[in-house]
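Quick one: structure below, then a few questions.
The complex appears here minus one protein chain, its other protein chains still in place.
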């Protein structure tokens, strides 16, 4: 079988998840190409060598430029801090590589657009790591919506809340830098924007409110000096969809007690769907018009009849994990590169997600509604 | 024991609930006054006679004016269609009666203000039927917030969603009339506004979006003629609180599958509370700083250690019902009339709730943020 | 309307619940007879006078014999300690009164049988307070089972667990006395036995295991002296049903954290039902053969389409409380006395419940299966 040489840039939380997914995917799916963990780049030789060994890459480099220009590399996976997404992706595209990039796509909408234009001009495959969309239960939700099972979509109320920044003594870091796509909205809110678009379609107008709760944080771990923070700890937005639905979105990284509440309630004229990533192997579905006295939300447990679940387990209810979502994402990438199916969400879609986020920022600044298409 | 003669106007869903509560309350609580189901008024003599008999009132009248002027009547309970709240309450106040009124207080903010002014000038006790605030679990939530157990409030995300108008063939009725406090926001959204204020304090600014999903409904039950609808089927708002918190509120009466989703997540700097009226004998509490590896939301089941629960049952976990909330409300009314404790929410508080709703309406119309204090 | 004079013996937790139910029921249901809180008996004049005043009875007595012989009394409600059930009920029956008795019916099976025989010979109406059976959701469960919606019943796995005796320093009390129907099985296990019979039919054989976890308790509140305990803190039983199903029952009053876990999973050949009293306004129903990929347990929320729920609230999802179950029970009693419907569970049924409990006791003693019909 033809191989697909993977060059991975970065080896943090997401770098590891990518490596694991590329490693596992061949044993799970019947793929048109065999991914090979070829080369890993990190901030320096030392780090790169250690990570390459730990994650199973055969080569390493302390210079990502070397990686993106390496003729042997077929696809570049970008899991660096946000600020590096654009230069790495643009260089990779220029070298004719396919690009698999973590979200958010870039730190400015302009960069995101340039990346999208470059990729489309060069004709490479792109994929952005909105991994939660790859959940078979989300595929089911989309199938239900698009099949008209719950009628026309009328409302979408979504949230992505976690609490990893809830402690005011959590130190300042790259997530707090405004020019590094910092803030709860950009960092995790992009997931719920992507989800809203995935299920309810284009968002056309927003009214947003950002909120910095902790105005300063320790300048560094253990530091007594405090550094001023200007990015949002939580964000709320009203949204209007092209299809006529309305709703609200919330992002928070100070939601005490929440670890992974990417949740939504989607209502339609003839039914509703409720979901939370906290129990992501479940989807609750209500369909109007059932037998009187027997109606209610049905809790559907993920099983082999739901999309890619069966690749992991032939028995229902056994559950897939977070890393398995990443494996599904990689499978989509490989198939798109082989041309056997369309990948997604690609750079263009990620650009649209950032456009919504940017519109929310402007709406907050101007305290008015913003037409997303004007952004 | 001194008695408290009750005059009830109206005998629909809420009229029955009032009657039941007045009937039950004496056996539950050790009250300073004994409520007597004295007189019931309804739209005509016939209806009033039947309802008085069914609900256990000793007298009846087809003319509410007779009731409010009756010297024997101590307190007037108003459960009529919204439009009659103002005239009945004003007449009752003029006659020196205490007034127990269903929500929304009036169909215009001007009326609500006039009612409040009149009541305060006359010095009568008023209480408005935001019964969900009377839940011992909500009392617990308030105690937790006010006692600082979860630090400073940073966010409030609330919703009141039901589906009784989800069917586009649900006929036009008084709830659809704009000049009768029609629409989801006024009808049920007022509950979540009241809840937000009760727990997170004054709302100072809003950005709102109303949405009429079903633009027409059958003019009457069984009618093939359709009547145009202009009131909202769902409403969303961003909110800012005087204390610095931000959040969002949603109201919907077309949320397929939801029967009583008055729900919120309240986050603080050191913890969170989650609640839904769908399981209103439960409160979920998260407090930061617990033992590592043992943290999580604790599901607190209502028990006799929680406020008024013990009046219903000495054993925890046995659960109170919707009508019991009304009994707690009536107990608060009776005690306020006797002067042994302050009632509430009174007309002034209900006025504030309507002010927020009015601000959301204006915000929707003008597509901008509205300072609630300017309304 | 004809009245029904109620004589209540006892005014503890259950006495209060009876009083409240008799007080409320007339305003909720359209009854053939109007209950009147006529006379209350308690252990002495003083207690009886205070309780009668608090609960709204017009007369009182310190001697229950006076009450049962009073010609004005139509029905005697017995809420005394278990040991007095038999003498009071027998005296009431002898006087031709209808009897409404709390569970367990008696402290010995022989007594229970004598009471049943006496009641049937005299032709009076009897009702035993297995109030959880009166839940509209349980009525729904029974309708589902009896209508064959889930096929033939194959299994029943039930539990009644609370934790009010979990603390080893909870003092010895009448619940600990073997000759007073003491022990978890008799005290609360009778509820799950009754539920199992109500839904899955006659229990024909049992294998039981009783377990005394705390072998001694303080002789009295505050006492340092400890008294030996011989009754069960928890009990487990395997059960066989006449219809062919098998299952298990558990009773525990030391189940830390459980306040009202009267719960079961009932499986049939074509579906299943799951229920817990902890959320007793909900029933979960699974029906096999649904659309592939859309199957799952449906959470049915109680609404007016479910039996007696509508008497409390015309809107679904608003929920009834524990005391409302008692009101439904009293409604059944009143209708049975009026002859408009059959009450139940009557003394005969309660006798069968005790027979199963007795069989479990014998099985524990002999460490073998016991044929219930042999007991």
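Miscellaneous remarks
Letters A, B and C mark the chains as written, and numbering starts fresh at 1 in each.
In the analysis below, a contact is a pair of C-beta atoms (placed from the backbone, for glycine too) under 8 Å apart; a residue touches a chain by one contact, two chains touch by 3 or more.
Predicted model, so just to flag it, every value in this text is computed and none were measured.
When you scan C:68, C:159 or C:260 for touch with the missing chain, the hit is C:159. The hidden chain makes contact, of the residues A:9, A:41, A:55 or A:356, with A:55.
Contact with the chain not shown here comes from a single listed residue; of C:20, C:61, C:116 or C:207, that residue is C:207.
Looking at C:80, C:190, C:204 or C:250, the residue that reaches the missing chain in the full complex is C:250. Annotation for chain B: contacts to the undisplayed chain at residues 140, 285, 292-301, 303, 305-306. Of the residues in chain C, those that touch the hidden partner chain are 150, 154-155, 157, 159, 161, 163, 166-168, 207-209, 211, 213, 233-234, 236-238, 240, 246-248, 250, 252, 254-258, 265, 267-272, 286, 288, 295-297, 367-369. Interface residues of chain A with the unshown chain, by the touch rule above, are 13, 16-17, 19-20, 23-24, 26-28, 30, 54-56, 162, 164, 258-260, 278-280, 301, 303, 312-324.
Definition applied: only the chains that are shown with their structure count from here on.
Remark: chain A and chain C have CA centroids separated by 53 Å (rounded to whole angstrom). Chain A and chain B have centres, each the mean of its CA atoms, that are 41 Å apart. Counting only residues that touch two or more partner chains, chain A has 295-297.
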